[in-house]
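One chain of protein is taken out of this complex; the other chains stay put.
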Amino acid sequence: MNPVKRRLHQLIFEADTKAGKRFDLFLILLILLSIVVVMIESDDTIIPQADKWLVIAEWAVTILFTVEYVLRIWIVDKPRKYIFSFFGVIDLLAILPTYLGLIVGGSQMLIVVRALRLIRIFRILKLTRYVKEASALWSALVTSRNKIGVFLFVVLILVTIMGTVMYIIENPYNESFRSIPESLYWAIVTLTTVGYGDIAPVTMLGKFVAGLIMITGYAIIAVPTGIVTSELVKESGRPLNTRVCPSCLEEGHDYEAAFCKYCGNKLQ
Amino acid sequence: MNPVKRRLHQLIFEADTKAGKRFDLFLILLILLSIVVVMIESDDTIIPQADKWLVIAEWAVTILFTVEYVLRIWIVDKPRKYIFSFFGVIDLLAILPTYLGLIVGGSQMLIVVRALRLIRIFRILKLTRYVKEASALWSALVTSRNKIGVFLFVVLILVTIMGTVMYIIENPYNESFRSIPESLYWAIVTLTTVGYGDIAPVTMLGKFVAGLIMITGYAIIAVPTGIVTSELVKESGRPLNTRVCPSCLEEGHDYEAAFCKYCGNKLQ
Amino acid sequence: MNPVKRRLHQLIFEADTKAGKRFDLFLILLILLSIVVVMIESDDTIIPQADKWLVIAEWAVTILFTVEYVLRIWIVDKPRKYIFSFFGVIDLLAILPTYLGLIVGGSQMLIVVRALRLIRIFRILKLTRYVKEASALWSALVTSRNKIGVFLFVVLILVTIMGTVMYIIENPYNESFRSIPESLYWAIVTLTTVGYGDIAPVTMLGKFVAGLIMITGYAIIAVPTGIVTSELVKESGRPLNTRVCPSCLEEGHDYEAAFCKYCGNKLQ
Partner (left out) sequence: MNPVKRRLHQLIFEADTKAGKRFDLFLILLILLSIVVVMIESDDTIIPQADKWLVIAEWAVTILFTVEYVLRIWIVDKPRKYIFSFFGVIDLLAILPTYLGLIVGGSQMLIVVRALRLIRIFRILKLTRYVKEASALWSALVTSRNKIGVFLFVVLILVTIMGTVMYIIENPYNESFRSIPESLYWAIVTLTTVGYGDIAPVTMLGKFVAGLIMITGYAIIAVPTGIVTSELVKESGRPLNTRVCPSCLEEGHDYEAAFCKYCGNKLQ
């Protein structure tokens, strides 16, 4: 690795040096700026005459990110591994839409291109790179992923049956329940207690069944909270004891342990 | 049991063999297909000219399920037991509506027949047959069913009283609260925090009482979550390992433990 | 106590004998009937021509409950204690409205009298007399009543400040936020995640602040669930050990206890 590469590697990939930290901070500010630009662009009422400047800002950020992306590929030892890694893909997704806007550009397709541009928002995922404290929460979610999966499966079955039942009840009298997919949407909105109110039962029987769904659903919906909480309780209840076995150097001994559970040697 | 029966029993009732697995997968795909057909059928805007094909698909699935149902009855040793079992009833409910559509068919009853047809959605319940991981969640719900029952009972009393009080307050000024059952529906929608907004208080006093219901209700509604969570915590805290140290006879060893943490002897 | 009184006492106050059980069941059915009557009465669309029969049913139930109330007073040893007890007051509230309807009756006051009649719904509270399993949930709520109180106090302060801030932001552009009490109502509807949508922010700044309220509020609203759950976890974790001290007869000893913690005697 030549000195320039090593220098750049420190700057771009390592956050331990002062320069590396500054680089990362600059990157975050740039990401936030580009998100704000996308948001202002989408709303004509905020700064109507700013279109020209927004385009310039957009291109400036895109070019900076492109340079960064190329540098990252050039610097790392195994470029292929970076390119197909989670962040490699996101880094590419963050710059592609602006260039795609040039190629696909045309008068009719303009709106679609704008939409493609908006996927630049995935740039924000870069921020997750800087999050380290998330591990406890993440592991709680990962450990309980099977239970959450089963729960979601049960919810989907419930939603399908409830939605269809409500379609049968409400459809003849209520044009909001105009198809089963629409009724399934209503069932999800109701079971998750979001309750927009764009679709609501109007018949007596429909309201009665909807009430049953809400109350029964509420008792069931307590389950994901229970799953995550019990994982977190288990995790936080895990002994913080930091004793290390003097013989096999294993950690994780209970408070009352007198002997290492891995090698049987006496703990101190 | 003759060889054909044994072969079919393996295919249909057992999921351990390769053929049995393939059969089950085919069944699941068929169930999903039939649900999609019902959904498309209910919505004229998705594929308007597909009616003919949907009818064919519906009949194809119904006939396949009928053959399967008859085979199941023929194969098992105690047909009566299967027919009146949970899945036997569901298997029958899954094919009946299509045939009922033929018998009850007529010009005026057409809509009702369509509705009956839709109950075919119960076919999806077949899927639960393949769920095994749900036992932990299920046992948590079963263990806490008494507490959840008491909770639901209290909620129903609260809903009845609150709904009536709001009817007394709002009825003269708000045509949405036009009867007590309607007010009870509102109370359920509010207590479960669904909040459609199709019925909402308009008077000052009504809004004040509704606010009290929401806040008080919110403190109370935490109960089902608490019930389920405490069950899951208890369950996850339960030592799943019943190994006893052969030397000191102490219990409570972790899964990964190779040596007793109390006396240092080897565990078996 | 004469034999008639003793007989009636067994019938009305005790639920252990066969006759007493039947009496209680009859009472519950009567309560449910009277609630259904009130509901049908309030909605003219269910059975329009049933008014006459509903009045008769109402008076029949009222007279039966009056006889029961008088008997209860006559039977018990300390009538005054019963009259001013929780259920004594409810029993009176359950029969008063119908009689009040006679006295206050008039053409203009009719609606108010109807409202008074509806308080008969408190009859349902009689049902709680038959609930015994509720103690665990109740004690969890009672133990955590201080924490829930503090939480509700904090929520009320938050609601007052947030409601006022939103009134300042939204009032000039949104006639839904027409006064501070109205804004407080909105804040409660939002913080408890009910979200009717009858009042919703329309300005950019209002929506931004509302979003902050929702997210921050959501993190805070987890607190009551946490309070109730931790109480239930503590309670369910409490050893079910039923050993009784042979010396002082106290219960509630831990599993590992070898000596009574109250009197110091050896446990068996």
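Per-chain residue numbering starts at 1, and chain names A, B and C are given in the order in which the chains are listed.
Methods note: a contact is a pair of C-beta atoms (placed from the backbone, for glycine too) under 8 Å apart; a residue touches a chain by one contact, two chains touch by 3 or more.
Remember, predicted model here, so these are calculated numbers, not experimental data.
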### Query
Of C:A57, C:I75 or C:C260, which sits in contact with the chain we cannot see?
C:C260
### Task
Could you list which residues of chain B touch the chain missing from the display?
46, 193-197, 204, 225, 229, 233
### Summary
Contacts from chain A to the absent chain lie at residues 35, 38-39, 42-46, 111, 115, 118-119, 121-122, 124-125, 127-128, 131, 133-134, 136-137, 140-141, 148, 151-152, 155-156, 181-182, 184-185, 188-189, 192-198, 221, 224-225, 227-229, 231-233, 235-237
### Query
What residues on chain C make contact with the chain left out of this view?
146-147, 149-151, 153-154, 157, 160-161, 164, 167-168, 171-172, 178-182, 184, 190, 193-197, 200, 204, 207-208, 210-211, 214-215, 217-220, 222-223, 225-227, 229-231, 233-234, 237, 253-254, 256-266
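We take it that only the chains that are shown with their structure count from here on.
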### Message
Edges wherever two chains touch, nodes for the chains themselves; is that graph a line, a ring, a star, complete, or other here?
### Response
complete
### Message
Between chain B and chain C, what distance separates the C-alpha centroids? Give it in angstrom.
### Response
29
### Message
Could you pull out the residues of chain C that touch at least 2 other chains?
### Response
46, 193-197, 225, 229, 233
